[in-house]
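Everything on this sheet refers to the single structure shown next.
Every protein chain of the complex appears in place save one, which is left out.
This part shows chain A:
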Amino acid sequence: MDEATRVYVKDASKRFGHGATVVHALADVTLTIEGGSFFTLLGPSGCGKTTLLRLLAGFETPTGGRILLGDQDVTALPPNRRPINTVFQSYALFPHLSVAQNVGFGLKMQGIARAKRDARVDQMLALVRMQDFAERPVAQLSGGQQQRVALARALAPEPRVLLLDEPLSALDLKLRKEMQIELKRLQRETGITFVFVTHDQEEALTMSDRIAVMSAGRVQQIGTPREIYAHPANRFVAGFIGESNFLPVTVADGAARIGDHRISLAAPADPGPATLAIRPEDIMLEPGAALSAEVTDTVYLGNAVQIMARLEDGTQIALRQPATIDLPESGQRIGLRLPVEAVQILEAE
């Protein structure tokens, strides 16, 4: 991938406040964002993802560590001297300027000549399909249109990296889906590195090349959407991305024990108490299986049914089945099989 647009964050930390009230918003984060990729920072609010984005933009300076763009150290550069642009959560469009003037703002500040600027603005407006709105004041635009203008404005100066701070959170569901596809298209067409911040795991899974899951100022796991979904590194990731069952188990001799039921493991794990994680949709119904549970509730979801059941040791377990199966009754005993390839062994709680 493109060397000059690769972002390298090394041991970045950020503390706010001092003395007893110090807050570690970011703690020794190290990650590489490949040039030309769609990279997502995913986590709940307060996990440090926005702080990291602000460090990349230059609005904050890290209290420790370095940020490199290509092989250039940009840690101390102010935002106006970084070839990085931002799409703000609230868009932050300039209310006194027209759509075209907003899009051309960055180019104007860079001192680019009028004719060249206008051409570039037209090109950007075409890219986000807003040509017909060039002369409108931004206050007259809908949320989705403002979003497109904010994108065009940030893309116009041809940044090496585009930062997007929860840009879709203010849109309704339908528009959000459309913009997800739109953003992905823009990223492919421009080849610019996108760094996307969101707390929406579905958004992250559908759009990203790679995802960094963050919590409490630390990166919990970095990987492709598939890796993160199928092989969560820890309980936080398994719980935050999709749904997971967490079953207390004991690991010994390459197998996990639930009560006296034994599940052999695909990957080696340290012996001792552990947590077994498995997705509801990965659990199979198997009449007469050694692991049995008592159905406590069933929920019809339209395209699937969710069955809530209780294992013999009292642990609650959820499994998801196609809506076409015969629904078990509450109180009925069912046999369960946990496929070895779907099982993750995590640290005990």
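Here, contacts are C-beta pairs under 8 Å (C-beta built on N, C-alpha and C of every residue); 3 or more make two chains touch, one makes a residue touch a chain; residues count from 1.
The criterion applied here is as follows: contacts and distances are computed from a predicted model.
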*Chain not present in the shown complex, as UniProt names it (candidates "Phenylacetate-CoA oxygenase subunit PaaC", "ABC transporter permease", "Cbb3-type cytochrome c oxidase subunit" or "Multicomponent K+:H+ antiporter subunit F")*: "ABC transporter permease"
*Of A:Thr61, A:Ser90, A:Thr224 or A:Ser264, which sits in contact with the chain we cannot see?*
A:Ser90
*asked:* Just to verify: which one of A:Phe38, A:Phe105 or A:Phe194 makes contact with the chain not shown?
replied: A:Phe105
*Would you indicate which residue among A:Gly46, A:Gly70 or A:Pro137 is in contact with the undisplayed chain?*
A:Pro137
*Considering the entire assembly, which residues of chain A contact the chain that has been omitted?*
57-59, 78-81, 84-86, 88, 90, 92-98, 101, 105-106, 108-110, 135-137, 139-140, 153-154, 157
